[in-house]
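Missing here: one protein chain of the complex. Every other protein chain is in place.
Order of writing sets the chain letters: A, B, C and D. Residues in each chain are counted from 1.
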Amino acid sequence: FYLTQDKDKEINLLAGVNTDGSGIYIKEDIDINTMFDFSKPIPTPIKSGWEGKVFGTPGVSTIQHVQLLQIAEGMGMKFAAYQAGGDNNAPDTVYFIANIPNATAALGDEFIDGGSLWQPQYQKIVDDPKFKPLVLTNDLFPGHACCVIAGFHGFTSENEDETVRFLAAYVKAVDWVNNALGAGEGSAEYAKLVEVAKSVAGPNFTEQEIKDAMDTVIFTYGANTGTPLAYLDEQIPNLAESLVELGATNRTLSDLGFDNGEEFAERFMDDSFLLKAFELLDDPNGTSGISGTTDLTVAVIMGDIHQIAIHIANTKLGGDESKSFFEEYGLNVTFSGATNGPGVATAIQNGNASFGLLGAPPITITVINGELVKA
Amino acid sequence: MNWEGNAGCTWGESSATSDDAHISIRNLVKIFKRDESETVVLDNFTLDIRKGELITLVGPSGSGKTTILRLIAGLIEPTSGEIHIDGRPCAAPGSDRGMVFQDFALFPWRSVRKNVEFGLELAGIPKEERKERAEKYIKLAGLEKFIDSRVHELSGGMKQRVGIARALVGHPDVILMDEPFGSLDAQTRNIMQVQLLKILEKTDQTIVFVTHSVDEAVFLSDRIVVLTKRPAAIKEIIDIPWPRPRDRADREFAALRKRILTELEEENVMDY
Amino acid sequence: MNWEGNAGCTWGESSATSDDAHISIRNLVKIFKRDESETVVLDNFTLDIRKGELITLVGPSGSGKTTILRLIAGLIEPTSGEIHIDGRPCAAPGSDRGMVFQDFALFPWRSVRKNVEFGLELAGIPKEERKERAEKYIKLAGLEKFIDSRVHELSGGMKQRVGIARALVGHPDVILMDEPFGSLDAQTRNIMQVQLLKILEKTDQTIVFVTHSVDEAVFLSDRIVVLTKRPAAIKEIIDIPWPRPRDRADREFAALRKRILTELEEENVMDY
Amino acid sequence: MSRILGIKYDENNKNHRFARTLVIAVISLTLFILVWWAVSVVTGNTAIPTPLETWNALVDLYLNGDRMTHRTLGQYISASLSTFVRGFILALAVAVPLGLVLGYSKLLRDFSNPVIEVLRPIAPIAWAPIFILSLGYTIGPMLVVFVGIFFPLLTNVIFGVRKIDPNWIDAAKTLGASQLQVFYKVMVPSAVPYVMNGIKIGLGIGWMCIVAAELYATPLMGIGFYLATQANAGYWPGAYAGLVIIGVLGLLTVGVADLIHRIVAKRTGMDV
Partner (left out) sequence: MSRILGIKYDENNKNHRFARTLVIAVISLTLFILVWWAVSVVTGNTAIPTPLETWNALVDLYLNGDRMTHRTLGQYISASLSTFVRGFILALAVAVPLGLVLGYSKLLRDFSNPVIEVLRPIAPIAWAPIFILSLGYTIGPMLVVFVGIFFPLLTNVIFGVRKIDPNWIDAAKTLGASQLQVFYKVMVPSAVPYVMNGIKIGLGIGWMCIVAAELYATPLMGIGFYLATQANAGYWPGAYAGLVIIGVLGLLTVGVADLIHRIVAKRTGMDV
C-alpha cells in the first residue's frame, strides 16, 4: 500500500492559504480583562484568569490547540486533557477538550469555558449568547500562518505539470477572492463569494456571520515576490522547534537528522512549483497547450472558509456554461472532506489525496512524527 | 451378589398378604392434542396396585407406560378418570411418590450428598437429620466413597444408584421407576437389578416399574402387567410368586420370558 | 421375520468347509501409553478367522475388543505382531475391510443414497453404476422408501441399516461390526439381528462381530470367542453349528447363554 | 386471552397459536411505542423524540435526502454496506481456508495459536485509527470489518473441524478414503454449519465495527456518520431515524446469516 522509497512518501509544503482567521471565545460571564492585559501592543495573558479553565480545540495538533498550548506554557502552566468525571483541579493547569471542531460541538458542550476555532465557526459561536469573543489570534500572533497547501511527494514528483497547473489555478482564485473583498458589498463578485462561502459553511450560518468571518481572515498563497513563501520561511523553523519543545510531537528534529528548524524547513518547504505557477500565469498562452482533463483529489477541512479560494477555483464563476479556474487548467478536482487538520494530513499521508489544505501545525507535527522528511 | 435366598422380602410378603388396592386407577383417559391430530394414549384404563408390591409394566414402545407413571406422579393430569392412593385422590406431584428416571435426572450442580438431601431440604428437615438420613441411604447404595463427588464424575450405574437413593430417602409410599436401567449397558444393568433388590430389601414401599426388558421384568417383579399397543389396555397380568434371587437359566424363567415376548410380538406392528 | 429355516446360509456353510485362516492374527501386542501410565490391551494375542464365518468377540468391558477390530481395520497400528488377510499384511485401512459402528457414524450432510454411495465415489466408480449398486443395497436393507431422506430423519434401527448397507456395498471381504446394535433398544435390537441375517444371506463375507450381549452372540455366531479381561486373551472358542433362525427359548440356547455368562462373570471384577 | 371474539383459545391448534403470537407481537410493539411516546412527552426531553417525529425524520430522509450534506439515504446505506461487504468477503476468503487447515493440522495449529491468542483480544475497532489513517478511507475501514469478522469466523471453523466425530473419519477411511479425501469429503462438509455459525457471529461484530468506524472517521459518509451529525446538530429525530436504519440493516445482515445457518444446520441435521 505504501511506496517504499523514502522520498516518495515525503510531504512538502507548497503554498500558503491564509494567515490569521481564528479566534478564542469565552463564556459570557467571564471577565475578559482577567485573562489578558489588553494594554500591551500584543495582549499578554494573565495566569490567574486561565488557571483551571477548560478550553475546546478542534484536535491536539491543530493550530488552535497549539496556540493555546503556547499561551499556557508561556505562563508556566500545564495544558492538560480534561476528563469528564475525572479530577480536574490540578494547580497551574489549563485544561483542554480536543474534539470541538465546530460551533455545534462548542455550543453543545457542557464542560468548556471557552475555546479556539477557525472561521466561520468562531463567528457563529460568539454570536450565541453563551459565548463572547475573547481575542482574535491575529492580535496575539499577528500574521501567523494558518492554513497551507501540502503536497504528496509521490504525486508531485511524478506529475510536475499537473502540480504547477493546480497551483496556478489556485493562485488565480486567491487573487479573485481578494479582488472581490476589495470590491466590497454591493459588487457582483462579493455576492458570489458570499454565496460560495455559504454553501461551504453549510446551512447553519447566516449571511452576516459569513461576512463577519471573512473580514478576519487574510487570504494569501504567499507574498508575490521572488521568494513567495517568505512569511512561512520565517515562521516554520520556529514553529517546528517550539512544537518539539512543547511536547506536541513525539519525535525531535534530530530524530529526523536535522540540527535545527531552519534545516528542517528547508527540506520541508518547496516553493519551486509555486514559482513555476507564476511563470505559467505570466504566460499569455499558458492554458492553450492543455488538452484533456486530469483527475485530482484534494483534501480539505469541511466547512472552513479559510479555504474558500480552493472552492472558488472549483466554481464556474461565469455561470454553468463557463469553466472554473481548475477546468481552465485541465483539472477535474474532487474534494475529500475531513473534520480537522490531522484528518487532512492523514488523507495526504496515505495517498488518498494528492494535495491538502490544512493548518501549518498539524502538517508539521505529522511530518515530524512520521519522519516524513529526513535530512 | 450376596442376596442369598431371602425368599420373602418385605414387599414380596405384603404383596402376598394385602389385597386392598393401595393405588387405584379408575377409567383413566389421557388424550394428547397437537394441532389437528389427537393421540389417545389411555382409554378407560383401570388397574389396582397393592401395597408393597413390585409391579412391572411392559408393553410396546409408545403404548403409554411413561404416561401412566407420570399420571400417578401427578406430573400430568388425566383427561378424565381418577387415581387414588389409599383413598386420597392424587393430583399435584408430592414427596409421597418418588420417581427414578431413565436418564437419572440428577442435579449436576450438586454433589452426591446434596442431590440426596434435595427433597429433605425442601421439606425443611434440620441440617443434622438431613445429613444422617442422606448418609444412610448413600451407604445403602454403596456410594459412601463418592459422597462428596460431583455427579459428572460418576459412572452410569453409580448415577442411577444416586437417583434411587434420592427417591428413597424421603420415605415415599410409592416409587415410580421409568426404565431406570434403560440407559445402562447390559452388564451394569444386571448388576443394578441385584443392587436394587438389595437396597429395597428392608422397606415396604410400593414400586411401579416400567421396562422394555422382559428379562428384567421376570427377574424383578411380583406382578407383570403386559400392555397392548396404544391406547394401552391390559393384555394380561402375571403373578410371579418365585423367591429371589431368580435364576435366569432356570427353565421356568426362560419359558415365562418367552411367553411374554411372544405376547408382545403380537402387539408389535413393525412399522419401519 | 420371514427368514424361514434356511439352515445353512452361505457363510454358515463356508465356516464348515474352509479351514484355512482367512484372517490370521499373530502375537499381537498393543500398548497404549499416556503420561506415566501404560495400558497393555493386547499381549501376544493370536487368532485365526476363517473365510466366510461370523465370529463374535465377547468379553468384559475394556478387555480390548474394539482395539482388535480397529487393528484389523488398520485404523491403529499394533505395537508388535502381525495381521495377515489371505497372506497379505494389512496396515493402512482400505475398502477391503468394511466397518459398522455402534453409533452408526453416518454422514449427516448426505442423504441415505449418498451415504451408501460414499465408498463407491471414492473408488471413482461411474455415476450410473454407483446408483445401481447403492439402490440394490438400500433395497436389501428395506429402505427404498427413505432413499432420499436425510440421516437425521431416520430412526436408530434405520440408521444402522444404512450403516450396514454402506459397509456392504463395496463388497469388502471382511466386515467388522463393533457393537452395531448396542445403542438400539431391546426390541429394535432383536429385529435388527434377524434383518442382519437376511441382508447377509447371499454374501460370502467374513464378519467379525463384537457385542456385549451374550444372547446376541449365541443368536448370530458361527463361533464365539470369549475373551478374558485385559490384556485380552482367549478364554474359550465356542463353535455353534446350529441352524438359523435360532430359538431363544430353546433349552440348549439358554444353557449356552448361561454358560458363557458365567464365564464372563468370572472375568468381571465389579470395581464400582 | 382465553376467549377472543367468542372463540375459545386452543393451545393445541396451530392456527390459534399463530394468531396468539401475532396478537401478542402487535400488542407488545404497540405498548413499546406508547411507552416510548409517553416517556418522550412526560420527560419533555428533546433528546427523546416521539415515535412520530422519528418516523417523519425517516420519511423526510428517504424522500428528500439529508439537507445538511446533500446526500440521499441510498448513498448513506450503500457507503456503509459496500465497505461492510468487502470486509466480509475478505474475511471469508481468508478465515475459512485457514481455519480448515489449522483445524486439520495440529502442528500448524500449535504454531499459530499463540499469535492468534495475542491478536484476538485487541478490540477490532481499536484498529480503526491505524488502518484508516495509514491505509485510507477505502481499504482502512474494510480491514477493520475484516478483523471484526475474521476471528470469530476462524475460531468457529477450527472448532468445527476439531469437533468432527472421529468415527466419521474412521468410517471414511474404512471406505477407502485417502488423507486428502478425508479432508475434502468429510472435514470440509462437516465444517459448513460451523462456518455459518462463525459468519453469523462475525457479521454482528463486523456491523458494529463499521458503525463505530463511521462515527470515528466521518469521511466514510455512511449511516453512522448521518446518525452522528444529526445528534451533533441536536436534531434528535434524525438521530433516532439513524438508529432505526442501523437496526434494520443489522437485522438484515445478521438475520439472513442466521436463517441460512438454521437451514444448513437443519438440512444436515448438525445442530451447532
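Throughout what follows, contacts are C-beta pairs under 8 Å (C-beta built on N, C-alpha and C of every residue); 3 or more make two chains touch, one makes a residue touch a chain.
What you see is a predicted model, and the numbers here were worked out from it, not measured in a lab.
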Identified contact with the non-displayed chain, of A:Phe36, A:Phe55 or A:Tyr82: A:Tyr82
Chain not shown: contacting residue from D:Val94, D:Leu243 or D:Ala265: D:Leu243
Option touching the unshown chain, where D:Val96, D:Leu154, D:Ala191 or D:Ile205 are the choices: D:Ile205
Contacts of chain B with the absent chain, listed as residue ranges: 70, 73-75, 93-95, 97-99, 101, 103, 105-110, 118-119, 121-123, 150-153, 166-167, 170, 176
Sites on chain D contacted by the missing partner chain, in the whole complex: 20-21, 24-25, 27-29, 31-32, 45, 47-48, 110-115, 118-119, 121-130, 133-135, 205, 207-209, 211-212, 215-216, 224, 227-228, 231-232, 234, 236, 239-240, 242-243, 246-248, 250-251, 254-255
Missing-chain contacts mapped onto chain A: 1-2, 4-6, 9, 59-61, 78-86, 93, 97-99, 108, 110-111, 247-251, 342-343, 345-346, 349-350, 365-372
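Following the convention adopted for this analysis, only the chains that are shown with their structure count from here on.
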Pair exhibiting more inter-chain C-beta contacts, A-D or C-D: C-D
Between chain A and chain B, centroid-to-centroid distance (C-alpha), Å: 88
Chain B-chain C separation of Cα centroids, rounded to whole Å: 35
Contacts with 2+ other chains: residues of chain D: none
Multi-chain contact sites of chain C, meaning residues that touch two or more partners: none
